[in-house]
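Just dropping this structure here.
Yeah, one chain of the complex is gone here, protein chain that is, but the others are all in their spots.
What follows is chain A.
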Amino acid sequence: MNASLDISVRGLDVNFGQARNVLTGVELAVRRGEFVALIGASGCGKTTLLNVIAGLVPVAAGTVTIGGAPPVAGRGDICYVLARDALLPWRTVTGNVEYGLELSGVGREERARRAATYIDKVGLAAARDLYPSRLSQGMRQRASLARAFAVGRSVYLMDEPFSALDSQTKLTLHDQLLGLWETSGATVVFVTHDIGEAITLADRVLVMSKKGIGVVDEIHVDLARPRSAEALQADERYHDLYRRTWTALKASAQ
């Protein structure tokens, strides 16, 4: 097995205990420290594939390994960021960021220190004592990102975390996510419907087929890092990649 491979999915079938397969013969290989974006038509199995990797959905056939070990829910080296921010309403921003650390067994002082650092990194320092009910969608999503990256896992699974945000806020969050990721060295699988988002963030954009047979095309994003979401908007290569991805996505939905 390739040592630099972090996530390996071979011949994966998923059927939710029913006769019809939702996913059939899916292959996926993600290198350690790589950022891949998964795109594809609605219902093609993106969330299901993430759930399999997170250990939430049983495998009907095939092998799945993350860091050489099979998927188990609640593994200490994987962090799954859900589409909804899932902040505890009765905890402030600080309390929510500390919550992830608390569940990961981090001591009190270290918790407070790390929470403060990561809240700073996502620009929520002024809102750290607010309850989630007082935050805007974008602020909530940033708190959720801070909670995720404060625990420092080696694999991050993200399912459309920014889908509810306006495009302006998205750009800010892209920069913040990239900042968090670049210092973490983590492997990321990021599901999105937004082609621009996929290209801005990822090293590779994987296009999944509508037929449930997994990845049918990939686009290598050879844009230099560190990237700035806003500067990319003016970059011709970005638009070129956008068109190529768009064509691939259309082909995958046939």
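The working rule: contacts are C-beta pairs under 8 Å (C-beta built on N, C-alpha and C of every residue); 3 or more make two chains touch, one makes a residue touch a chain; residues count from 1.
Heads up, the rule we're going with is that contacts and distances are computed from a predicted model.
J.: Hey, which one's the missing chain according to UniProt: "ABC transporter permease", "Succinate dehydrogenase/fumarate reductase iron-sulfur subunit", "Sarcosine oxidase subunit delta" or "Copper chaperone PCu(A)C"?
T.: Answer from the record: the omitted chain is "ABC transporter permease".
J.: Going by the contact rule already stated, which one of A:A69, A:A125, A:A231 or A:A251 would touch the omitted chain in the full complex?
T.: Answering carefully, the residue with contact to the hidden chain is A:A125.
J.: Going by the contact rule already stated, which one of A:L82, A:A164 or A:A253 would touch the omitted chain in the full complex?
T.: Candidates A:L82, A:A164 or A:A253; residue touching the omitted chain: A:L82.
J.: Sort through A:T63, A:T117 or A:S136 and give me the one touching the missing partner chain.
T.: A:S136
J.: Check each of A:Y99, A:F149, A:W181 or A:Y238 against the chain that is not shown and name the one that touches it.
T.: Answer from the full complex: A:Y99 touches the omitted chain.
J.: Name, in rising order, the residues on chain A that touch the hidden chain in the full complex.
T.: Residues 54, 56, 73-76, 78-80, 82, 84, 86, 88-92, 99-100, 103-104, 123-127, 130-136, 139, 151, 172 of chain A touch the chain that is not shown.
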